[in-house]
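Structure provided below as structure tokens; questions to follow.
The complex appears here minus one protein chain, its other protein chains still in place.
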Amino acid sequence: MLKYTAKRLLLLIPVLVGITFLSFAMMRLAGGDAVTYMYENAGTAVSQEIIDEARKEYGLDQPFLVQYGRWFMGMASGDMGTSYVSGRDVYDTFIEKLPATILLMLSSVLLTMAVSVPLGILSAVRHNKWPDRLIRFFSFTGNSMPNFFAALVLMYFLSVKLGWLPVVTSENTILSLVLPTLTLTVSMASKYTRQVRAAVLEELNKDYVMGARARGVSGKVIIWKNVMKASMVTIITLLSLSVGSLLGGTTIVETIFMWDGVGKMAVDAITMRDYPIVQAYVAWMAVIYVLANLASDILCHYIDPRVRLGGERR
Amino acid sequence: MRRGAAATGKQKIKKDITKKKLIVFAALTLILLLAAAFARYLCPYDPNEQNLLLAQKPPGVEHWMGTDRFGRDMFSRVLAGSTISVYATLVLVAVVTVTGTLAGMICGWRGGVIDTVVMRVADLFLAFPSLVFALAVAGVLGGGIQNAVIALAVIGWPKFARLARGLTMAQKEAPYLMAARLAGSSTPKLLFKHILPNIAGPVLVTAVLDIGTMMMELAGLSFLGLGVQPPVAEWGSMINDGRSMLQIAPWMALAPGAAIFVTVMIFNLLGDTLRDYLDPRQRG
Partner (left out) sequence: MRKKLIAAVLAGAVLAAALPVQTFAEEEKTFVYGTTGYSEEMGDAGLNPHDNYSGWSAVRYGVGETLFKYNDNMEIEPWLATDYEFIDDTTVKITLREGVKFSSGRTMDALAVKECLEDLIKVHDRAPSDLKIDRMEAEGMTLTIYTKEPCPAIINYLGDPYGAIIDMEYGIQGEGGSANVAGTGPYIAEEVSPTQIELVKNEDYWGGEVKVDRVTVKSFADGSALTAALQTGDIQGTYGLQYDNYALFENNPDYTIHSCATSRCFFGQFNFESEIMQDQNVRKAIEMGIDKEGFCSVIMQGRGLPASAAFPDSFSYGNQAVETVSYDPEGAKALLEESGWTDSDGDGYVDRDGEKLTVNWLTYPTRLEQPKLAEYAQATLKEIGIDVKVNNTSDHMTYAGNGDFDVYVSSLTTAPTGDPEYFFTSTVTGPKNYGGYQNEEVTELTEKLHQTFETEERSALAVELQQTILDDDAMFFVSHLNMGIVTKSDVTGIAAHPCDYYEITAELDVE
């Protein structure tokens, strides 16, 4: 197991090199650079000399490979560079925004699990009865609602109409966590409830469950001991994807609720062509996904030993 | 013996109901697809005709879903928008589901080097911000809805690959597969005849649930010039456009929102029933 983990972690290096090079190249293909976008955002025109000067300062006048090489050497020696837009150290900026992202990830994943696992099981057990129909209806609704829509509806009712929650506060973290968490939970729980339901149904139809039922093992025991365990593979696979994407930040929710996480930072950086931030973000995402996938593979293996770990010999 | 007979009888009835449901939902889907294909002939008004005197009128007898800020009939625009929204999204979802599932099944089945390589590539794409990719696509291929589909398809498949891989691995050691393997079934036969039907459930559910999300993601790229350009109607962009009007003219976002909802619902019901119908354990 240790050897396997080490091997997977070692594979992180080519993934990192690959992904940062890819994104560097892609940002190049996208056209425009930080200098043009910065001056254009302010809505004023500046002379070509000023633009050239700024480009030179950021090294944007250099050939592509030189730029990447410089960035890579910096990165390798622990220097992630400075943001073109804010002029601040990339590492500091990133570290500053991570706690908010992680907090929101934890709260929304926990709430999502707390809501969708019981509801999914209920829905599967009461297959095609009214609780199932009701739950499915809500999960359709939640799922076909864009995130911003849920955010605005929640904000409108809980803040503007009922006055229970402030739209923004910078003082009270717990209070300001409520709306973003609820928003994310609406869409995630809708999705997971359906997935849990599907997975549990799949298991309930299996012969061993039928057999257990025939032997007179009680329904509860079957569900908790066998069905849940088997359904976990699906849930964990999906969960690792969700955790990954949540750690990448949730731009819309961050924008609406002014939740100062990495998602908005990344999108702003991408649209502004702020390469150093984009590169750091892409590297972060690669690490997160590799780790999340590794964790999910190992977990699945433990829960259901039939699941072999990738790379293992048959 | 009697119990078995009763169970078969029950199953038969259930199977009949499933079949009927399947026909109903298939018909609904067909209607949706036809409506989307011939939408422009069904519109009561010209969906692009502006009339500022009628701007932002709430739903009423003449305009069932109200009008937008240019005074265009929302109902006509929702209808007209179905063509692009439904077809572009279906193509996108189909492409990512099929390629992703295939890749995942092969990885899960074969394991070894193929698995490692493909899954690391998948990690790369999963981790890659779709916006960066979309920007590059816009920069190289230019604007247009087809390029938006390309951008999202390239980014979207790994999710299904991971899902299918996990499910395939869980099935691999199942007794029925052992039996089939011992009986000398070929690999493609094992994959498509035995594994696919068993993992189709979760995959289909995920795919169908993705339809709504994909519609919004397609629309989300329109600011890059990827996606449709005015005046073409498209649901995601219509919702985005109505967003700032939610408190003043809520119908502008709700009308296309309802359309997405109904579409996802229809495909979902179809997917569920199809799964029940194809379920190996229910096969006569």
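By letter and in written order, the chains are A and B; residue numbering begins at 1 in each of them.
Convention: contacts are C-beta pairs under 8 Å (C-beta built on N, C-alpha and C of every residue); 3 or more make two chains touch, one makes a residue touch a chain.
As the structure is a prediction and not an experimental result, all values here were calculated from the model.
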Determine which one of B:Leu224, B:Met238, B:Ala255 or B:Leu270 touches the chain that has been left out.
B:Leu224
Just to verify: which one of A:Leu22, A:Val85 or A:Ile298 makes contact with the chain not shown?
A:Val85
Which of A:Leu60, A:Met145 or A:Met272 contacts the chain that the document leaves out
A:Met272
For the full complex, which residue in A:Gly31, A:Gly69 or A:Pro118 touches the chain that was left out?
A:Gly31
Interface residues of chain B (partner: the chain not displayed)
48-50, 52, 55, 69-70, 135, 138-139, 143, 222-225, 229-231, 243-248
In the full complex, chain A touches the hidden chain through residues 30-32, 36-38, 40-51, 53-54, 85-88, 152, 155-156, 159-160, 163, 166-170, 255-258, 260, 264, 268, 271-272
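Following the convention adopted for this analysis, only the chains that are shown with their structure count from here on.
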Centroid distance [mean C-alpha coordinates] between chain B and chain A, Å:
21
Okay, in this complex, where on chain A does chain B touch?
11, 14-15, 18-19, 22-23, 25-27, 29-31, 140-141, 143-146, 148-149, 152-153, 156, 190-191, 194-195, 198-199, 201-202, 205, 230, 233-234, 237-238, 240-241, 244, 248, 266-267, 270-271, 278, 281-282, 285-286, 288-290, 293, 296, 300, 304, 306-308, 310-314
Given the complex with chain A, which residues does chain B contribute to the contact?
107, 111-113, 115-116, 119-120, 123-124, 126-129, 131-133, 135-136, 138-140, 159, 162-163, 166-167, 169-170, 172-174, 201-202, 205-206, 209, 212-213, 216, 236, 239, 243, 246-247, 253, 257, 260-261, 264-265, 268, 279, 281
